[in-house]
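One chain of protein is taken out of this complex; the other chains stay put.
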Amino acid sequence: MTRTAGELADYLGASLTGDRGANISGVASPEEASAEDLVYIDSPRHTDRAAKSRAACILAKPGTGIAGKALLAVPDPKLAFAKAAAWLLPASKPSAGIHPTAVVAASATIAKTAALGPYVVIEEGAQVGSGSWIEAFCFVGAGARVGEGCRLHPRVTLYANAQLRDRVEVHSGVVIGGDGFGYVFGEGRHWKFPQVGGVEISDDVEIGVNTAVDRGSLGNTRIGAGTKIDNLVQVAHNVEVGEHTILVSQVGISGSSRIGNYVVVAGQAGFGDHTIVEDKAIVGGQAGILPGKTIRAGEIVWGTPARPFKRFKEQFAHLSQLPELASRVRALEQKTGEKSGEKAEKKVV
Amino acid sequence: MTRTAGELADYLGASLTGDRGANISGVASPEEASAEDLVYIDSPRHTDRAAKSRAACILAKPGTGIAGKALLAVPDPKLAFAKAAAWLLPASKPSAGIHPTAVVAASATIAKTAALGPYVVIEEGAQVGSGSWIEAFCFVGAGARVGEGCRLHPRVTLYANAQLRDRVEVHSGVVIGGDGFGYVFGEGRHWKFPQVGGVEISDDVEIGVNTAVDRGSLGNTRIGAGTKIDNLVQVAHNVEVGEHTILVSQVGISGSSRIGNYVVVAGQAGFGDHTIVEDKAIVGGQAGILPGKTIRAGEIVWGTPARPFKRFKEQFAHLSQLPELASRVRALEQKTGEKSGEKAEKKVV
Partner (left out) sequence: MTRTAGELADYLGASLTGDRGANISGVASPEEASAEDLVYIDSPRHTDRAAKSRAACILAKPGTGIAGKALLAVPDPKLAFAKAAAWLLPASKPSAGIHPTAVVAASATIAKTAALGPYVVIEEGAQVGSGSWIEAFCFVGAGARVGEGCRLHPRVTLYANAQLRDRVEVHSGVVIGGDGFGYVFGEGRHWKFPQVGGVEISDDVEIGVNTAVDRGSLGNTRIGAGTKIDNLVQVAHNVEVGEHTILVSQVGISGSSRIGNYVVVAGQAGFGDHTIVEDKAIVGGQAGILPGKTIRAGEIVWGTPARPFKRFKEQFAHLSQLPELASRVRALEQKTGEKSGEKAEKKVV
């Protein structure tokens, strides 16, 4: 919708310099903006980019001066930009109702204000809350529950009894509630350990494309409120992820691990089973946490096996100089008349 | 279904102490059990948990004593628990028949006892065996074959001619028989190498959410009987995986690799093409096997490039002490009057 610079300043609590009446109807980068797009700059280094932009209205830190633009001064322009975008560009939303091709079990409960797209399947006893939007080809298993204001993009599978609270957004290809990967070996084969637990996704969680969140084996798998999960992530059975935590793409978390609140896990990191990551820890990309290990609150870890980032850097710097260190040891051996213990270098890779 | 402790003891070959008539209708952890849930403990350390549980019936090792409970003594309580669960909780099963919305080609063969859910598509010449359950949105390509007693959860794709033997369970989002990733570079572009081979999944295989198993290029891709594959795993063209092998989540196996029987591959491990992993080997999480390498039978390997676990541990311990080792070399250089060869530490990360 279109707002004025003045309305936006009021909404954001920003201090406005320039034309209060300038219209704003979208968001863009400075280079791609039209006159009505809002843009932001985070640093005075980008003042030129904003000055050259066609955008009439700029979000920037206090003290930024750009002639001929409406300037909205805020302490965190990127944050204000995200808030402004959510306000200016409300999510597209179909009209409520059930597409005639949807197959809805008689015992399912669909709120009147929910929207079900074509070829949605809702099984016995499932519930869909008010204002939720279930897009094409979604499968909501028996007894599963979708809260209020949720959005399931096309092709999401909720296994039986999966529970989603409110304002959960689930992207295409996600599967919530698949069986955990647990077997007991005996008599020459793998027997499936019972996978009869639940899975609960709390308020305001977003889950990216083709991610898998398994149900618990006996207990539950839980994702805390406000946590954001990227594409192609694996969350195994009985994992508990806290609130406002970030799991970047292709992260894998093994069974019964507990990830705290405000944790950041970078891409492709992997966790053995029964790991513990305390609040506000940061796990580097491709790091590997050994089974049963604990990462302390606020700690930053890297590498496989994961170790404190400072220690990793120090070791890696020394590793980089290892060929030189070996030469120095050789020189010492020659000087002291020690017979060299050096072997021929093996071809290893 | 509900059984008595006595019936369960007979089924498991367990030695029973206590009330033969106690009813058992489910399985649970000691903490979450109701009176009719079966629980197990693997070790005397957990005796207290079982004693405090509401469960009336406990699986435990011989010699475990808990007052007031029916005790089923077995050598491997966890294995017995898995078997008991499979017996007490038979998989849910719809009534046989084809949902009116399923699109089934005239030349497809569907067993009378099979169940096809809503919006299933079965193409020309495909076969579905007796007792198999194909859930919503599954696609069974032309000439593909699903054996007896299989279950395809919602949204499984079988490309044309994919072959599943009996009692195969395939989770939501799995794709079996996609084209292998093979190209020949020439004249400035990549030409697709023909991907015309097959894919065969043997008896009792289970495949987790969103996993991909490609067809062979000229030959076949094969998964052996009893092998279990977790979520988001990649099995490339012409790979052969043996029997009763475990592939944990996000493992990637490149083309023409051969993985033996009873192998365990931990999460996120990766295999170059034409690797060989012999029977009963164990590959650690995030390990990387170089193209063409062989892992010997029973070997345990770790790291990238993968090496024997013992060697990995030794190297890693020394790596951890590398900063100290460098200091010791510096001390030796000072003592012997050798000019230090040390360079300033480079910033590397």
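Assorted remarks:
When the chains are written out, they are named A and B in that same order, and each has its own residue count from 1.
Here is the rule we go by: contacts are C-beta pairs under 8 Å (C-beta built on N, C-alpha and C of every residue); 3 or more make two chains touch, one makes a residue touch a chain.
Remember, it's a predicted structure, so these values are computed and weren't measured experimentally.
For the options B:117, B:208, B:242 or B:272, the residue in contact with the chain missing from this view is B:272. From the options A:18, A:226 or A:308, the residue with contact to the unseen chain in the full assembly is A:226. Only one of A:10, A:32 or A:48 touches the chain withheld from this view, namely A:32. Taking the complete complex into account, B:121 is the one of B:55, B:108 or B:121 that touches the chain left out.
Against the chain not shown here, chain A presents residues 26-29, 32, 76, 78-79, 81-83, 85-86, 89, 92, 99, 101, 117-119, 135-137, 153-155, 171-173, 204, 206, 208-210, 226, 228, 230-232, 244, 246, 248-250, 266-268, 285-286, 290, 303, 305, 316, 319-320, 322-323, 325-326, 329, 332-333, 336, 338, 340-343, 345-349.
Looking at chain B, the residues touching the absent chain are 103, 119, 121, 137, 139, 141, 155, 157, 159-160, 173, 175, 178-179, 181, 183-186, 188-194, 196, 210, 212, 214, 218-219, 232, 234, 236, 250, 252, 254, 268, 270, 272, 286, 288, 302, 304-305, 307, 311-322, 324-325, 327-329, 331-332, 335-336, 348-349.
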